[in-house]
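Just one protein chain is left out here, and the rest sit where they should.
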Amino acid sequence: MNQWYETPIRVRYAETDQMGIAHHSNYLIWFEHGRSEFCRAKGFSYRDMEAEDDVLLVVAETHCRYKSAAFYEDLLTVRIRIGTVRSRGLSFEYEIVREADGTMIAEGETVHIVTDSNKRVRTMPEKYRAKLLT
Amino acid sequence: MNQWYETPIRVRYAETDQMGIAHHSNYLIWFEHGRSEFCRAKGFSYRDMEAEDDVLLVVAETHCRYKSAAFYEDLLTVRIRIGTVRSRGLSFEYEIVREADGTMIAEGETVHIVTDSNKRVRTMPEKYRAKLLT
Amino acid sequence: MNQWYETPIRVRYAETDQMGIAHHSNYLIWFEHGRSEFCRAKGFSYRDMEAEDDVLLVVAETHCRYKSAAFYEDLLTVRIRIGTVRSRGLSFEYEIVREADGTMIAEGETVHIVTDSNKRVRTMPEKYRAKLLT
Partner (left out) sequence: MNQWYETPIRVRYAETDQMGIAHHSNYLIWFEHGRSEFCRAKGFSYRDMEAEDDVLLVVAETHCRYKSAAFYEDLLTVRIRIGTVRSRGLSFEYEIVREADGTMIAEGETVHIVTDSNKRVRTMPEKYRAKLLT
(Lines give C-alpha, C1' and ligand atoms only; values in the text may rest on other atoms or scores of the structure.)
Protein backbone atom coordinates (compact mmCIF):
# COMPACT_ATOMS: atom_id res chain seq x y z
CA MET A 1 0.00 0.00 0.00
CA ASN A 2 1.09 3.50 -0.75
CA GLN A 3 0.22 5.45 2.35
CA TRP A 4 0.86 9.07 3.22
CA TYR A 5 3.66 9.81 5.63
CA GLU A 6 3.07 12.99 7.63
CA THR A 7 5.53 15.46 9.11
CA PRO A 8 4.81 18.81 10.79
CA ILE A 9 6.23 22.16 9.80
CA ARG A 10 5.79 25.56 11.44
CA VAL A 11 5.68 28.62 9.14
CA ARG A 12 8.56 30.96 9.94
CA TYR A 13 8.44 34.75 9.91
CA ALA A 14 11.21 34.83 7.32
CA GLU A 15 9.05 32.69 5.05
CA THR A 16 6.29 35.30 4.80
CA ASP A 17 6.20 37.99 2.14
CA GLN A 18 4.59 41.42 1.97
CA MET A 19 1.28 39.84 0.94
CA GLY A 20 1.26 38.56 4.54
CA ILE A 21 1.43 34.91 3.50
CA ALA A 22 4.11 32.25 3.20
CA HIS A 23 6.00 32.85 -0.05
CA HIS A 24 5.27 30.18 -2.64
CA SER A 25 8.93 29.21 -3.11
CA ASN A 26 9.02 27.81 0.42
CA TYR A 27 6.62 25.04 -0.52
CA LEU A 28 9.40 23.35 -2.50
CA ILE A 29 11.60 23.53 0.61
CA TRP A 30 8.80 22.02 2.72
CA PHE A 31 8.38 19.24 0.16
CA GLU A 32 12.11 18.57 0.44
CA HIS A 33 11.88 18.56 4.22
CA GLY A 34 9.10 16.00 3.82
CA ARG A 35 11.42 13.82 1.70
CA SER A 36 14.12 13.94 4.38
CA GLU A 37 11.72 12.93 7.12
CA PHE A 38 10.14 10.29 4.88
CA CYS A 39 13.54 8.65 4.31
CA ARG A 40 14.30 8.78 8.03
CA ALA A 41 10.94 7.11 8.74
CA LYS A 42 11.83 4.44 6.17
CA GLY A 43 14.99 3.61 8.05
CA PHE A 44 17.75 5.53 6.33
CA SER A 45 19.17 9.02 6.24
CA TYR A 46 19.20 10.98 3.01
CA ARG A 47 22.48 12.50 4.22
CA ASP A 48 24.11 9.08 4.59
CA MET A 49 22.72 7.89 1.25
CA GLU A 50 24.50 10.83 -0.34
CA ALA A 51 27.70 10.65 1.69
CA GLU A 52 28.20 6.89 2.01
CA ASP A 53 26.67 5.43 -1.13
CA ASP A 54 27.00 8.35 -3.54
CA VAL A 55 23.30 8.27 -4.37
CA LEU A 56 21.70 11.61 -5.16
CA LEU A 57 18.06 12.24 -5.96
CA VAL A 58 18.43 15.16 -8.37
CA VAL A 59 15.27 17.21 -8.82
CA ALA A 60 14.12 17.00 -12.44
CA GLU A 61 10.67 18.51 -12.12
CA THR A 62 8.49 20.26 -9.55
CA HIS A 63 4.81 21.03 -9.72
CA CYS A 64 2.77 22.79 -7.06
CA ARG A 65 -0.87 23.87 -6.95
CA TYR A 66 -1.56 26.50 -4.29
CA LYS A 67 -5.03 26.04 -2.83
CA SER A 68 -5.10 28.37 0.15
CA ALA A 69 -2.62 30.71 1.83
CA ALA A 70 -0.47 29.69 4.80
CA PHE A 71 0.34 32.22 7.49
CA TYR A 72 3.14 32.93 9.95
CA GLU A 73 3.10 30.48 12.89
CA ASP A 74 0.65 28.17 11.13
CA LEU A 75 1.33 24.57 12.03
CA LEU A 76 1.20 22.63 8.76
CA THR A 77 1.28 18.95 8.00
CA VAL A 78 3.32 17.91 4.99
CA ARG A 79 1.93 14.64 3.62
CA ILE A 80 4.20 12.72 1.27
CA ARG A 81 4.11 9.40 -0.56
CA ILE A 82 5.91 7.70 -3.40
CA GLY A 83 4.39 8.32 -6.82
CA THR A 84 6.18 6.15 -9.36
CA VAL A 85 9.44 4.24 -9.02
CA ARG A 86 11.62 3.36 -11.98
CA SER A 87 15.14 1.94 -12.04
CA ARG A 88 16.77 5.33 -12.41
CA GLY A 89 14.19 7.69 -11.10
CA LEU A 90 11.19 8.17 -8.89
CA SER A 91 8.51 10.69 -8.05
CA PHE A 92 6.88 11.88 -4.86
CA GLU A 93 3.42 13.29 -4.25
CA TYR A 94 2.58 15.85 -1.59
CA GLU A 95 -0.24 17.52 0.21
CA ILE A 96 0.10 20.35 2.69
CA VAL A 97 -2.71 20.80 5.18
CA ARG A 98 -3.18 23.31 8.01
CA GLU A 99 -3.61 21.38 11.24
CA ALA A 100 -5.90 23.85 13.01
CA ASP A 101 -8.74 23.69 10.50
CA GLY A 102 -7.83 20.98 8.02
CA THR A 103 -7.58 23.47 5.14
CA MET A 104 -5.79 22.10 2.07
CA ILE A 105 -2.92 24.49 1.47
CA ALA A 106 -1.24 22.86 -1.53
CA GLU A 107 -0.77 19.76 -3.62
CA GLY A 108 2.30 18.89 -5.63
CA GLU A 109 4.63 16.41 -7.21
CA THR A 110 8.39 16.21 -7.68
CA VAL A 111 10.27 14.02 -10.13
CA HIS A 112 13.81 12.86 -9.37
CA ILE A 113 16.62 11.21 -11.25
CA VAL A 114 19.10 8.98 -9.43
CA THR A 115 22.69 10.09 -10.02
CA ASP A 116 26.11 9.88 -8.43
CA SER A 117 27.96 12.98 -7.25
CA ASN A 118 29.41 13.43 -10.73
CA LYS A 119 25.89 13.86 -12.11
CA ARG A 120 25.96 10.51 -13.90
CA VAL A 121 22.63 8.71 -13.97
CA ARG A 122 22.80 5.49 -12.02
CA THR A 123 20.52 2.78 -10.71
CA MET A 124 18.97 3.16 -7.27
CA PRO A 125 20.70 0.59 -5.02
CA GLU A 126 18.33 -2.18 -4.04
CA LYS A 127 18.66 -1.52 -0.31
CA TYR A 128 17.23 1.99 -0.66
CA ARG A 129 14.66 0.93 -3.23
CA ALA A 130 13.41 -1.77 -0.89
CA LYS A 131 13.17 0.60 2.05
CA LEU A 132 11.39 3.29 0.06
CA LEU A 133 8.79 0.81 -1.12
CA THR A 134 7.99 -0.85 2.21
CA MET B 1 3.18 38.75 -31.08
CA ASN B 2 4.15 37.01 -27.95
CA GLN B 3 7.86 37.55 -27.68
CA TRP B 4 10.26 36.59 -24.92
CA TYR B 5 11.44 39.32 -22.60
CA GLU B 6 14.91 38.67 -21.18
CA THR B 7 16.47 39.70 -17.89
CA PRO B 8 19.83 38.66 -16.44
CA ILE B 9 20.40 37.05 -13.06
CA ARG B 10 23.66 36.10 -11.35
CA VAL B 11 23.66 32.96 -9.18
CA ARG B 12 24.47 33.85 -5.57
CA TYR B 13 26.58 31.79 -3.19
CA ALA B 14 23.66 31.59 -0.77
CA GLU B 15 21.59 30.03 -3.55
CA THR B 16 23.86 27.01 -3.87
CA ASP B 17 23.39 23.81 -1.89
CA GLN B 18 25.73 21.02 -0.84
CA MET B 19 25.32 19.35 -4.23
CA GLY B 20 27.31 22.35 -5.50
CA ILE B 21 24.47 23.67 -7.64
CA ALA B 22 21.79 26.32 -7.33
CA HIS B 23 19.01 24.92 -5.16
CA HIS B 24 15.86 24.23 -7.16
CA SER B 25 13.61 26.42 -5.01
CA ASN B 26 15.45 29.52 -6.25
CA TYR B 27 14.11 29.02 -9.76
CA LEU B 28 10.68 30.15 -8.56
CA ILE B 29 12.29 33.29 -7.15
CA TRP B 30 14.08 33.91 -10.43
CA PHE B 31 10.79 33.45 -12.30
CA GLU B 32 9.24 36.04 -9.98
CA HIS B 33 12.16 38.39 -10.57
CA GLY B 34 11.47 37.93 -14.29
CA ARG B 35 7.84 38.95 -13.75
CA SER B 36 8.91 42.12 -11.93
CA GLU B 37 11.29 43.11 -14.68
CA PHE B 38 8.75 42.16 -17.36
CA CYS B 39 6.17 44.51 -15.81
CA ARG B 40 8.75 47.28 -15.59
CA ALA B 41 9.60 46.77 -19.26
CA LYS B 42 5.88 46.97 -20.07
CA GLY B 43 5.66 50.40 -18.46
CA PHE B 44 4.42 49.78 -14.94
CA SER B 45 5.73 48.69 -11.59
CA TYR B 46 4.38 45.58 -9.93
CA ARG B 47 4.91 47.39 -6.62
CA ASP B 48 2.70 50.30 -7.68
CA MET B 49 0.06 47.98 -9.12
CA GLU B 50 -0.18 46.38 -5.69
CA ALA B 51 0.05 49.57 -3.63
CA GLU B 52 -1.94 52.00 -5.76
CA ASP B 53 -4.54 49.86 -7.50
CA ASP B 54 -4.87 46.94 -5.09
CA VAL B 55 -4.17 44.41 -7.83
CA LEU B 56 -2.31 41.28 -6.74
CA LEU B 57 -1.22 38.42 -8.96
CA VAL B 58 -1.55 35.54 -6.52
CA VAL B 59 0.40 32.43 -7.49
CA ALA B 60 -1.99 29.54 -8.08
CA GLU B 61 0.35 27.06 -9.71
CA THR B 62 4.03 26.65 -10.49
CA HIS B 63 5.70 24.10 -12.71
CA CYS B 64 9.40 23.80 -13.40
CA ARG B 65 11.43 21.31 -15.42
CA TYR B 66 15.12 21.28 -14.51
CA LYS B 67 17.25 20.58 -17.57
CA SER B 68 20.79 21.28 -16.42
CA ALA B 69 22.40 22.53 -13.21
CA ALA B 70 23.27 26.19 -12.61
CA PHE B 71 26.38 27.09 -10.64
CA TYR B 72 27.57 29.85 -8.35
CA GLU B 73 28.45 33.02 -10.30
CA ASP B 74 26.77 31.73 -13.46
CA LEU B 75 25.21 34.56 -15.41
CA LEU B 76 21.76 33.36 -16.40
CA THR B 77 19.11 34.82 -18.69
CA VAL B 78 15.54 34.53 -17.49
CA ARG B 79 13.23 34.56 -20.53
CA ILE B 80 9.57 35.28 -19.83
CA ARG B 81 6.42 35.72 -21.86
CA ILE B 82 2.68 35.75 -21.31
CA GLY B 83 1.02 32.37 -21.67
CA THR B 84 -2.72 32.83 -21.47
CA VAL B 85 -4.74 35.83 -20.29
CA ARG B 86 -8.25 35.54 -18.91
CA SER B 87 -10.37 38.18 -17.21
CA ARG B 88 -9.39 37.07 -13.72
CA GLY B 89 -6.14 35.26 -14.26
CA LEU B 90 -3.12 34.83 -16.45
CA SER B 91 -0.12 32.60 -16.89
CA PHE B 92 3.53 33.18 -17.68
CA GLU B 93 6.04 30.93 -19.42
CA TYR B 94 9.75 30.87 -18.67
CA GLU B 95 13.07 29.63 -19.89
CA ILE B 96 16.35 29.98 -18.06
CA VAL B 97 19.51 29.81 -20.14
CA ARG B 98 23.18 30.10 -19.15
CA GLU B 99 24.69 32.97 -21.10
CA ALA B 100 28.22 31.59 -21.38
CA ASP B 101 27.31 28.48 -23.36
CA GLY B 102 23.62 28.75 -24.17
CA THR B 103 22.73 25.72 -22.04
CA MET B 104 19.03 25.42 -21.27
CA ILE B 105 18.83 25.35 -17.47
CA ALA B 106 15.08 25.16 -16.96
CA GLU B 107 11.64 25.68 -18.40
CA GLY B 108 8.51 26.49 -16.45
CA GLU B 109 5.10 28.05 -16.14
CA THR B 110 3.25 29.91 -13.41
CA VAL B 111 -0.49 30.49 -13.19
CA HIS B 112 -1.86 33.52 -11.37
CA ILE B 113 -5.23 34.70 -10.13
CA VAL B 114 -6.01 38.41 -9.93
CA THR B 115 -7.15 39.43 -6.45
CA ASP B 116 -7.35 42.46 -4.19
CA SER B 117 -5.44 42.64 -0.91
CA ASN B 118 -8.35 40.92 0.85
CA LYS B 119 -7.82 37.87 -1.38
CA ARG B 120 -11.04 38.47 -3.31
CA VAL B 121 -10.85 37.55 -6.95
CA ARG B 122 -11.22 40.58 -9.16
CA THR B 123 -10.90 41.57 -12.79
CA MET B 124 -7.55 42.76 -14.06
CA PRO B 125 -7.92 46.53 -14.71
CA GLU B 126 -7.84 47.32 -18.39
CA LYS B 127 -4.80 49.59 -18.13
CA TYR B 128 -2.60 46.74 -16.87
CA ARG B 129 -4.15 44.21 -19.19
CA ALA B 130 -3.43 46.45 -22.17
CA LYS B 131 0.18 47.01 -21.10
CA LEU B 132 0.83 43.34 -20.45
CA LEU B 133 -0.45 42.42 -23.90
CA THR B 134 1.41 45.02 -25.94
CA MET C 1 16.44 34.71 36.87
CA ASN C 2 17.39 34.93 33.26
CA GLN C 3 17.41 31.36 32.06
CA TRP C 4 17.92 29.95 28.61
CA TYR C 5 14.89 28.74 26.74
CA GLU C 6 15.66 25.93 24.27
CA THR C 7 14.01 25.00 21.01
CA PRO C 8 15.12 22.39 18.46
CA ILE C 9 15.79 23.00 14.79
CA ARG C 10 16.71 20.53 12.04
CA VAL C 11 19.08 21.77 9.30
CA ARG C 12 17.35 21.61 5.91
CA TYR C 13 18.96 20.67 2.62
CA ALA C 14 18.00 24.03 1.16
CA GLU C 15 19.92 25.71 3.98
CA THR C 16 23.24 24.18 2.93
CA ASP C 17 25.61 25.83 0.48
CA GLN C 18 28.34 24.51 -1.81
CA MET C 19 30.81 24.49 1.09
CA GLY C 20 28.66 21.62 2.38
CA ILE C 21 27.55 23.51 5.49
CA ALA C 22 24.51 25.50 6.58
CA HIS C 23 24.77 28.96 5.03
CA HIS C 24 25.50 31.63 7.63
CA SER C 25 22.43 33.74 6.77
CA ASN C 26 20.16 30.99 8.12
CA TYR C 27 21.40 31.57 11.64
CA LEU C 28 19.45 34.83 11.77
CA ILE C 29 16.34 32.90 10.71
CA TRP C 30 16.98 30.31 13.41
CA PHE C 31 17.41 33.10 15.98
CA GLU C 32 14.05 34.49 14.85
CA HIS C 33 12.47 31.06 15.11
CA GLY C 34 13.84 30.95 18.66
CA ARG C 35 12.14 34.28 19.43
CA SER C 36 8.79 32.95 18.17
CA GLU C 37 9.03 29.84 20.30
CA PHE C 38 10.28 31.85 23.28
CA CYS C 39 7.19 34.09 23.12
CA ARG C 40 4.92 31.07 22.81
CA ALA C 41 6.59 29.55 25.88
CA LYS C 42 6.03 32.82 27.72
CA GLY C 43 2.31 32.61 27.07
CA PHE C 44 1.69 34.75 24.01
CA SER C 45 1.98 34.52 20.26
CA TYR C 46 4.23 36.91 18.37
CA ARG C 47 1.68 36.75 15.58
CA ASP C 48 -1.13 37.92 17.85
CA MET C 49 1.04 40.61 19.41
CA GLU C 50 1.54 42.01 15.92
CA ALA C 51 -2.02 41.52 14.68
CA GLU C 52 -4.03 42.37 17.79
CA ASP C 53 -1.94 44.91 19.64
CA ASP C 54 0.08 46.45 16.82
CA VAL C 55 3.35 45.74 18.58
CA LEU C 56 6.31 44.98 16.33
CA LEU C 57 9.82 44.09 17.43
CA VAL C 58 11.78 45.63 14.57
CA VAL C 59 15.32 44.26 14.20
CA ALA C 60 17.83 47.05 14.78
CA GLU C 61 21.01 45.04 15.06
CA THR C 62 22.24 41.47 14.64
CA HIS C 63 25.54 39.99 15.65
CA CYS C 64 26.61 36.39 15.16
CA ARG C 65 29.87 34.58 15.89
CA TYR C 66 30.23 31.30 14.00
CA LYS C 67 32.12 28.75 16.07
CA SER C 68 31.69 25.51 14.16
CA ALA C 69 29.88 24.44 11.01
CA ALA C 70 26.38 22.91 11.04
CA PHE C 71 25.48 20.21 8.54
CA TYR C 72 22.41 18.96 6.70
CA GLU C 73 20.12 16.96 9.01
CA ASP C 74 21.96 18.12 12.13
CA LEU C 75 19.58 18.51 15.02
CA LEU C 76 20.43 21.80 16.67
CA THR C 77 19.27 23.44 19.87
CA VAL C 78 18.64 27.16 19.71
CA ARG C 79 19.09 28.63 23.19
CA ILE C 80 17.63 32.08 23.75
CA ARG C 81 17.25 34.49 26.65
CA ILE C 82 16.46 38.14 27.21
CA GLY C 83 19.51 40.41 27.22
CA THR C 84 18.41 43.90 28.20
CA VAL C 85 14.91 45.38 28.37
CA ARG C 86 14.23 49.07 28.03
CA SER C 87 10.90 50.86 27.66
CA ARG C 88 11.12 50.99 23.88
CA GLY C 89 13.48 48.23 23.04
CA LEU C 90 15.03 44.97 24.11
CA SER C 91 17.73 42.54 23.15
CA PHE C 92 18.01 38.77 22.99
CA GLU C 93 21.04 36.53 23.37
CA TYR C 94 21.48 33.20 21.60
CA GLU C 95 23.53 30.07 21.52
CA ILE C 96 23.23 27.32 18.95
CA VAL C 97 24.48 23.89 19.95
CA ARG C 98 24.53 20.56 18.07
CA GLU C 99 22.61 18.02 20.10
CA ALA C 100 24.57 14.94 19.05
CA ASP C 101 27.92 16.06 20.41
CA GLY C 102 27.29 19.31 22.28
CA THR C 103 29.41 21.34 19.87
CA MET C 104 28.88 25.08 20.13
CA ILE C 105 27.83 26.17 16.63
CA ALA C 106 27.26 29.89 17.17
CA GLU C 107 26.62 32.69 19.62
CA GLY C 108 24.79 35.91 18.89
CA GLU C 109 22.67 38.84 19.92
CA THR C 110 19.85 40.79 18.33
CA VAL C 111 18.63 44.24 19.32
CA HIS C 112 15.02 45.27 18.72
CA ILE C 113 13.01 48.46 18.80
CA VAL C 114 9.32 48.37 19.69
CA THR C 115 7.18 50.05 17.02
CA ASP C 116 3.65 50.05 15.67
CA SER C 117 2.86 48.97 12.11
CA ASN C 118 3.52 52.53 10.90
CA LYS C 119 7.11 52.21 12.12
CA ARG C 120 6.57 54.67 14.96
CA VAL C 121 8.52 53.85 18.10
CA ARG C 122 6.20 52.99 20.96
CA THR C 123 6.34 51.62 24.48
CA MET C 124 6.11 47.88 24.98
CA PRO C 125 2.68 47.20 26.56
CA GLU C 126 3.01 46.11 30.14
CA LYS C 127 1.27 42.76 29.55
CA TYR C 128 3.96 41.63 27.10
CA ARG C 129 6.78 43.14 29.12
CA ALA C 130 5.61 41.25 32.18
CA LYS C 131 5.37 37.97 30.31
CA LEU C 132 8.77 38.36 28.68
CA LEU C 133 10.39 38.98 32.03
CA THR C 134 8.82 36.15 33.99
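By written order: A, B and C. Residues from 1 in each chain.
We adopt the following convention: contacts are C-beta pairs under 8 Å (C-beta built on N, C-alpha and C of every residue); 3 or more make two chains touch, one makes a residue touch a chain.
Quick caveat: nothing in here was measured; it's all calculated off a predicted structure.
Within the full complex, the residue among C:V11, C:C64 or C:V114 touching the omitted chain is C:C64. In the full complex, chain C makes contact with the omitted chain through residues 19, 24-26, 28-29, 32, 56, 58-66, 69, 117, 119. The chain not shown here touches chain B at positions 10, 12-14, 28-29, 32-33, 36, 45-47, 71-73. Counting the whole complex, the residues of chain A in touch with the unshown chain are 13-14, 16-21, 23, 25, 72.
The rule we apply is simple: only the chains that are shown with their structure count from here on.
Separating the CA-averaged centres of chain A and chain C is a span of 27 Å. Chain geometry summary: the mean Cα position of chain A and that of chain B are 23 Å apart.
Among all residues of chain A, those that touch two or more other chains are 28-29, 32.
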